[in-house]
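Take a look at the following structure, please.
With one protein chain removed, the remaining protein chains of the complex are shown where they sit.
Take a look at chain A:
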Amino acid sequence: MSNEATLHSQQEVMHGAHDHHDHEHHHEDSFISKYVFSMDHKMIAKQFLITGIVWAIIGAFFSVLFRLQLGFPDATFPWLESILGHWAKGGRISAEAYYALVTMHGTILVFFVLTAGLSGTFSNLLIPLQVGARDMASPFMNCLSYWFFFLASLVMMASLFVQTGPASGGWTMYPPLSALGDASIGSKIGVDLWLTSMALFVVSQLLGGLNYISTLLNMRTKGMAMTKMPLTIWSFFFTAVLGVLSFPVLLSGFILLLMDRHAGTSFYLSDIFIAGKALANEGGSAILYQHLFWFLGHPEVYIIILPAMGMVSEVLAVSSRKPIFGYLAMIGSLFAICILAFLVWAHHMFVTGLNPFLGAFFVLLTLLIAVPSAIKVFNWITTIWKGNINFTPASLFSIGFVSTFISGGLTGIWLGNSSIDIHLHDTMFVIAHFHIVMGVSAFFGMFAGIYHWFPKMYGRFMNNTIGYIHFWVTMIGAYLIFWPMHYEGMAGMPRRYYDVSGWASFKQFGGLNEFITIVVILVFAVQLLFVFNFFYSIFKGRKMTNQNPWNATTLEWTTPIHAGHGNWPGEIPEVYRWAYDYSKDGRDFIPQTEPIGPNESAH
């Protein structure tokens, strides 16, 4: 490889965006190239965020619908028939519609909102801004990444409207149910669309992930050593590594599933009878799919939670005006989680007939994750300990994150034990566990990020009062919704059941289920309030007058309020210190761009 040539082209890449910026006064970007097929990472971040918000509303609305069925199994709601048609004849959701809603709720929230909407938004926004780069390593691939996500969204959206309805075998899409179109109405074209959409989604994630990694490894500004990067960047790095290594394996599993559906192969199928008729498929193993799925599926939960962890670390340090406690331990624990994420997938499969001897290893490795998680929790609490905390909505959501991460994480220790899991598997206890630890927590991290970096994105602030209402109702509501589910699960109430009122042992939860459903509706309404606040503030929010409203040290606040493509109008600033010099030497904060003084020691 000739170094001369590569150096030259490196400069081309680095300066391409720069030149563009200098000429900005001469030619305005057209609407299409500025807002639609934009190559500016900041615009792509906004595209991911707004698409994610649209999906979040749909996904959350689905949960309201199926909670109505769970809370009020005997009631009828005539308005349901007018929006769902024959899926809710007489105002009561049909069993098929219920399974479709549950499946789509999971798919949408896990993949489209908390993967694309969360890391897609903030990796895109923050990586170039916080490491000091003009744009991503390949802005074109970055643009493609969003448009593949958009295509995936279109296909998934279309699947909601086909006559036989969307995929409805659960968001994990286990065969044989998902592999055989005759098995159920929700296994027909809905599953094909689901698989197509997810394949496009995987492509989008890979294109994005490649870019995040090569940008933050190769295009850091002068002086920005790896150990000077903010923890957000470290968490996006590990998230991208997890995605790049695990999504392709999921794609392998999907390809085999598609072959089983359409080419008559028997990778996952064996000895199946449908309506009394034996199928020809011989020699397949349904468990094989679960291995391939959960090899992605488990890293996926860290893909969801790591970006939230990174943003919470940053927001907590900024809002408590203290350096993050245990910076290196934070990186080390992210790394440990990243490694362990690949070694624990079979804890989702304890009841599939897994060899108990093998299970013991997976129990051990699963429980080991508690160690880095506990280190992180300890460091967050120590960071805010005796801090001079500004209780902005962002910092409240960060503190809320720490709370839900603890309470959801503790129940993970229960479920990680294979013997307890036999009782709790596929019960509401599991629902409670993962909704608190990865659903609510990841959302809290995302909200913290949105409230904190909204001024960077739009040059305006979101309304604080609505922010506080949003936080307290969501925080209290989340616990009211999910805490009681632990008790239902311990009593054995299964998840995914259409109607449990037929069992005497679960009938006792009738009132509790009604209560949960009412809280769900309230919390959903408050999320709509947040969406209103978001869009209203884009146009009418209080204007940002100070380039650095939170007095933060990191590089993104050294850019102009409305930064053009290329981020910094002049030279990219040089970095001299780590990102957490708060309350140092009698000063509130010292930006990363300030050289270390003669009488000062570096961190």
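To be clear about the criterion, contacts are C-beta pairs under 8 Å (C-beta built on N, C-alpha and C of every residue); 3 or more make two chains touch, one makes a residue touch a chain; residues count from 1.
Quick note on the criterion: contacts and distances are computed from a predicted model.
K.L.:
Refer to UniProt and select, among "Cytochrome c oxidase subunit 3", "histidine kinase", "ABC-type dipeptide transporter" or "Phospholipid/cholesterol/gamma-HCH transport system permease protein", the name of the complex member that is left out.
P.N.:
"Cytochrome c oxidase subunit 3"
K.L.:
Out of A:Ser33, A:Thr172 or A:Ser214, which residue would touch the omitted chain in the full complex?
P.N.:
Result: among the candidates, A:Ser214 touches the missing chain.
K.L.:
Looking at A:Met259, A:Val301, A:Leu512 or A:Ile561, which makes contact with the chain not pictured?
P.N.:
Touching the chain that is not displayed is residue A:Met259.
K.L.:
Of the residues listed, A:Gly52, A:Gly284 or A:Gly541, which one is in contact with the missing chain?
P.N.:
Missing-chain contact among the listed residues: A:Gly284.
K.L.:
Tell me, which residues in chain A touch the chain that this view leaves out?
P.N.:
Residues 1-3, 5-10, 12-13, 137-138, 141, 206, 209-211, 213-215, 217-219, 225, 244-253, 255-256, 259, 263-267, 282-285, 288, 291-292, 295 of chain A touch the chain absent from view.
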